[in-house]
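Omission of a single protein chain aside, the complex is shown with its protein chains in their original locations.
Naming follows writing order (A, B, C, D and E), and every chain is counted from residue 1.
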Amino acid sequence: MAVFEINSIVDSLKSARQDWRASQHRSREPGGREFPSPQAIAGILEDLKGVLFPMRLGPLCLRQESEDFYIGHTLDSALHALLGQVRLELQYELREHKLSSNDIEQKAVACVQSFANALPEIRRMLDADVLAAYQGDPAARSVDEVLLCYPGVLAMIHHRIAHQFYNQDLHLLARMSSELAHSQTGIDIHPGAQIGPSFFIDHGTGVVIGETAIIGKGVRIYQAVTLGAKRFPTDANGKIEKGLPRHPIVEDDVVIYAGATILGRVTLGRGCTIGGNVWLINDVPAGGHVTQADSQGMGTCDPAAAVAGA
Amino acid sequence: MAVFEINSIVDSLKSARQDWRASQHRSREPGGREFPSPQAIAGILEDLKGVLFPMRLGPLCLRQESEDFYIGHTLDSALHALLGQVRLELQYELREHKLSSNDIEQKAVACVQSFANALPEIRRMLDADVLAAYQGDPAARSVDEVLLCYPGVLAMIHHRIAHQFYNQDLHLLARMSSELAHSQTGIDIHPGAQIGPSFFIDHGTGVVIGETAIIGKGVRIYQAVTLGAKRFPTDANGKIEKGLPRHPIVEDDVVIYAGATILGRVTLGRGCTIGGNVWLINDVPAGGHVTQADSQGMGTCDPAAAVAGA
Amino acid sequence: MAVFEINSIVDSLKSARQDWRASQHRSREPGGREFPSPQAIAGILEDLKGVLFPMRLGPLCLRQESEDFYIGHTLDSALHALLGQVRLELQYELREHKLSSNDIEQKAVACVQSFANALPEIRRMLDADVLAAYQGDPAARSVDEVLLCYPGVLAMIHHRIAHQFYNQDLHLLARMSSELAHSQTGIDIHPGAQIGPSFFIDHGTGVVIGETAIIGKGVRIYQAVTLGAKRFPTDANGKIEKGLPRHPIVEDDVVIYAGATILGRVTLGRGCTIGGNVWLINDVPAGGHVTQADSQGMGTCDPAAAVAGA
Amino acid sequence: MAVFEINSIVDSLKSARQDWRASQHRSREPGGREFPSPQAIAGILEDLKGVLFPMRLGPLCLRQESEDFYIGHTLDSALHALLGQVRLELQYELREHKLSSNDIEQKAVACVQSFANALPEIRRMLDADVLAAYQGDPAARSVDEVLLCYPGVLAMIHHRIAHQFYNQDLHLLARMSSELAHSQTGIDIHPGAQIGPSFFIDHGTGVVIGETAIIGKGVRIYQAVTLGAKRFPTDANGKIEKGLPRHPIVEDDVVIYAGATILGRVTLGRGCTIGGNVWLINDVPAGGHVTQADSQGMGTCDPAAAVAGA
Amino acid sequence: MAVFEINSIVDSLKSARQDWRASQHRSREPGGREFPSPQAIAGILEDLKGVLFPMRLGPLCLRQESEDFYIGHTLDSALHALLGQVRLELQYELREHKLSSNDIEQKAVACVQSFANALPEIRRMLDADVLAAYQGDPAARSVDEVLLCYPGVLAMIHHRIAHQFYNQDLHLLARMSSELAHSQTGIDIHPGAQIGPSFFIDHGTGVVIGETAIIGKGVRIYQAVTLGAKRFPTDANGKIEKGLPRHPIVEDDVVIYAGATILGRVTLGRGCTIGGNVWLINDVPAGGHVTQADSQGMGTCDPAAAVAGA
Partner (left out) sequence: MAVFEINSIVDSLKSARQDWRASQHRSREPGGREFPSPQAIAGILEDLKGVLFPMRLGPLCLRQESEDFYIGHTLDSALHALLGQVRLELQYELREHKLSSNDIEQKAVACVQSFANALPEIRRMLDADVLAAYQGDPAARSVDEVLLCYPGVLAMIHHRIAHQFYNQDLHLLARMSSELAHSQTGIDIHPGAQIGPSFFIDHGTGVVIGETAIIGKGVRIYQAVTLGAKRFPTDANGKIEKGLPRHPIVEDDVVIYAGATILGRVTLGRGCTIGGNVWLINDVPAGGHVTQADSQGMGTCDPAAAVAGA
């Protein structure tokens, strides 16, 4: 007698799937996978990291005099692989629009072309992030150490790529890209967040940055900082309104210390400093300093007090 | 001359091991590995994820019309691999009971059979978790995105499997399964925790849920929430009592915001809301709201105050 | 027509790299990779884990009677691989000292020899850490479970190795080693931190321990604890002074509960207890207890009050 | 200075390719690989071997009670992979017919469907081959040893599959399949050869069987036997005529010993025996025996002499 | 509609298997693989080659001062892997003897122990083979080139191991070991052949050496030489007699040139020379020379003539 009743378990699993598909109004039609694949995205991102930083994140045996060959070859194959994933995402996202496969192909090609053209600018922004980290952390010994070892930099490489996908309405690809960094670094940046140049996250574990957050240039944040939403913006009928701006605006040169929680569409003015573990749901004026002591009266912290506490 | 004194280092390492084994009252007998292997468990869990969600977590080339073949084959080989690990765990756990290898084999087979039979129900519960995440996060665009990208869902897949192992006294397998998810997601759920259907963890980094926690249905929690124990329940002689209920009970439809810390065998009543960063060691009545302001007087927060604070 | 303008993107990427190199005053000379490789370090650490704990972290098929063969072979190849990485780091770090390749080789060999000789002592310290975890966590069922499953132990294996590198001024290797653990566990220990024996971190996600922290023996800490610096020690001219002691001293047998933040060169006296979520920037006397309530008046918590709060 | 003049070699290689493409009247257009891939075919054949003989050539961990799951899953994925290769071959072969991609798809699907349906019959023929080998070699200890170890059986598995491709005008796939066996066994059977059931090749190295050879049932041949063509059938104008029958017909139950060379459209009559190293370009009657002695007068060996020589 | 009728093909394949199993009187019982695995044997042989010749066939990074560690570790794991395969073979071979699993285990261990003890002697014999090749081929530049590059040496490494298996009645393992070499080199030596020291095969493709061949010391043969059987020794009732000596005896220092075919239990006397392409079914006296001219009268070549032809 067989050890396991495989047939019967297979049947029960099938009926669980059927119930699920019925509840989701999906038909069971023959055919292959309908979504992009996180593993495929991971491979593409590995290639793109090598393309962006060949001598530091590319293959060990690469030599400087042959960088461009490596970049050209790797870029070509990464972009074609990406094209395949973009096709899958568009088919999935637009499955109710009944687009012709020709239309999908055109859209997909346009998406990837535009993504490809953005890569040099992404490199320049990441260089600025690396420099910011080097300058912002007294312990950093070189820009190379920063690029090779700092989880905050890894998170930003993924974010700047994911944000590009997000801007092209490739939400699944964007999300998969940022989750890969989240899993490795504990830093969870929504691909929609707009982040200026020279951004630096130190340590990073537990950082959460929401979809509509807007961050200026030269901002520095530490582990466990949350730039979140106050739950839940609802419309006149009490229904959750999607897409409304609901996360903080952080202006240039702000510093936010570890564990601070900033919620809602508040503005942290240029150059202000938010202390560790602060809980903040109000605006802070430019140059202000907010510490935990100031923030005890949650919901009442007015800018003046914050400045006074500095 | 050789560059390294390998022989002498090998000898020093051996004497360190001998001291350790002596201190642990272990004999040094010939023989192979005595424990289950985290890598083996990881492989089995990968297979089981494919078995549970073939078209989304199974192999890229899978086609819907052949799902059952894939499931049957993968399930069979995963269960036999699991059987091997269960044997190792039982031999290890029961090494002082001097069981015959026949007895161990019977126990191992019974364990895996019962585990296998639970898989369809696990799938149904995970479907409910996915749906809860989809409904609970306005940013989620589809149930598929949730399953493919949300770390909280990954943590729950591991947890619902690990909890099954835990219920069969396979503590090492249970722990290895949940640590795999912890490492990937930063979410640390003890395999013993009892979690009802439609559970949703958003972002998740830093969440800790203790062994004797009991969570109802439809509960939603955010990053860095702790459902922990107040240290240390001791008996009359001051000795730590193991196995006593020491973690919170969270009733249906409770929401706990980021960074809240709830300690001890307190009860969060049905439908209550716990604010971000709250520190809580008392019960909260059904429908109550607790915010950080309420919780300042740690150790004194009584239910009435909590409601009042809502 | 080709789908992508690879040539033009390659050119734009090249000019981004040229700008970066110019800004960093680096010449573009032919030649291979100049830095150690995180992947290479990862492989070396995997081997060293097997060397230190052969029957638990070594290969599945290893047998106890052949441990020494495995250890000798693996150690030899790991040390030679390490030698290669050390050479790269020394060339990089000392690139402005114009050392002869002979001098670099001698330094590299001396570094690795001294590292190799420290391994038996590292094993003994890790045994003590494992024992501390086993004794400190009522949920731990065996020392083997602790070694195989506890992220805090993994972090300490990496740290004790990384600290050795740090002491030999191999800062990149040290950092890469500790980041590997950070990525897997969410525990971020700077390789410079001095940590005594029998150290135990439970759960661990979000723990941050700074470069100049000094931790005694038998200390126990929980998730999300920060042993950080108060920003920024500056000299008379307002310039950041590097290398000054700026992180806490934690004496023997201290316990620090989850989420506590301890900043600056304060001393937590032998045997004291710091409660969860406490924010602390002052010394605590031996045997003192500090709870969140005590710490509200941030910056004013004096030792006496802390003791009174116990 | 760079060690190698990569750019200049790349340019010279490009001009070599351009000359080749010009000489072959090929344009240099953007686009991907145009041919099936030997590695892809190798993977498909490995899968098909497992499908045909699951417990002997399938995965090590397969269990008999789950054969059908494994077969169904593997078959499905192998057939879809094959479909991809068939598409490539049809596009290549029919590139001058300007077929629509729809027509190609229909042809490709029909090819693979018909191939798939032939598999059970192929298994039955291979079973007969295995049995013939077992009965024909006194040294064979079991049918299983024959299937697992005899190169002649491996060559026939490939041939019976390749012949199926050949019959569907998939000449590249057919050739790639048979070359894979040639490389492993030294047995070179043209995919066009028609070979009846219960065919056995012993040792096999150096066997060559030509495209239009016809072999009956129960035939046995040894290493280095050639069933070749007398060069060159030409038409009235002296031009080589392709496709004419030009290799031997070997009737049922013939035995041909090692090193025999049989050339041209001769017929070896039922049950005859050809001795080792014989050189033969004439018919042999049923039941005849030809030895090397008989064959010295090459070109003159008449049937009667052959029989007399027996 | 699905593209392929997988279910129906699976069913037809099942009924083909059922017919085969019925014809072979095998029951279809649940359970795993019953035979050793060629891939497993291949892995074991790779390990053993490293054990025998560590600095030349072992891992690239091996260093001479650590050879013994590598050998000990690799040997231990190869022998345990071999033990697993021996168990499978004994279960298979002895399946009708109804041995207890205890008896099988004892036999298996004894087999592998005795095999292990033979390894040093095998190394010494192979050293002599290498030396013979070096001395016998004017083109050989060093003993190391011979060991690394000569297919004849590879074939002998496999043969001397396979012969050991053969002597312990492990016929499947023996056969699999020699087929691996056959596939790589085109040299087909039956594991039963008894071959003295200092044996050298040059080029080798097409060499066949039969089961009962006996070869003295210092023998040299070239490509496509056959030491075969005259078919078929039958007993009084016309039945093939297995196990009778039926292949040549080749005495010390004989040289056999390419393509020679020597059939039956003939004796080639010490120091004789057999010319290329010779067909020989008679004894040759010590020191004799046989050329193709001599051998034309197949079946009549008497020793005197052979000497005369020299």
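As a working rule, a contact is a pair of C-beta atoms (placed from the backbone, for glycine too) under 8 Å apart; a residue touches a chain by one contact, two chains touch by 3 or more.
What you are looking at is a predicted structure, and each value in this text was computed from that prediction instead of being measured.
> Based on the whole assembly, the unshown chain contacts which displayed chains?
A, B, C, D, E
> If I consider the whole complex, including the chain that's not displayed, which of C:W20, C:F35 or C:F69 touches that chain?
For the chain that is not drawn, the touching residue is C:F69.
> Where the complex has a chain not shown, which of D:S77, D:Q168 or D:T205 is the residue touching it?
D:T205
> Among E:P38, E:G259 or E:G288, which one touches the chain that has been omitted from the display?
Touching the chain that is not displayed is residue E:G259.
> Kindly note down the residues of subunit C that lie in touch with the hidden chain.
2, 6, 10, 32, 63, 65-66, 69, 80
> To test your reading of the contact rule: which positions on subunit A touch the chain that is missing from view?
59, 61-63, 65-66, 68-74, 76-77, 80-81
> State which residues belonging to subunit E touch the missing partner chain.
On the side of subunit E, residues 51-52, 54-56, 60-65, 67-68, 71-72, 75-76, 79-80, 83, 109, 112-113, 116-117, 119-120, 123-124, 127, 138-139, 141, 143-145, 148-151, 184-186, 203, 205-206, 223-224, 257-259, 276-277, 291-293, 296 touch the unshown chain.
By definition in this document, only the chains that are shown with their structure count from here on.
> So which one's got more C-beta contacts, A-E or D-E?
D-E
> Give, as an integer number of Å, the spacing between the C-alpha centres of subunit D and subunit B.
Roughly 55 Å separates the two chain centres.
> Nearest whole angstrom, what separates the Cα centre of subunit A from the Cα centre of subunit B?
Inter-chain centre distance comes to 26 Å.
> Subunit D: which residues touch two or more other chains?
2, 61-63, 65-66, 68-69, 71-72, 76, 80
> Treating touching as the only link between chains, describe the layout with one word: line, ring, star, complete or other.
Shape of the chain contacts: complete, all pairs touching.
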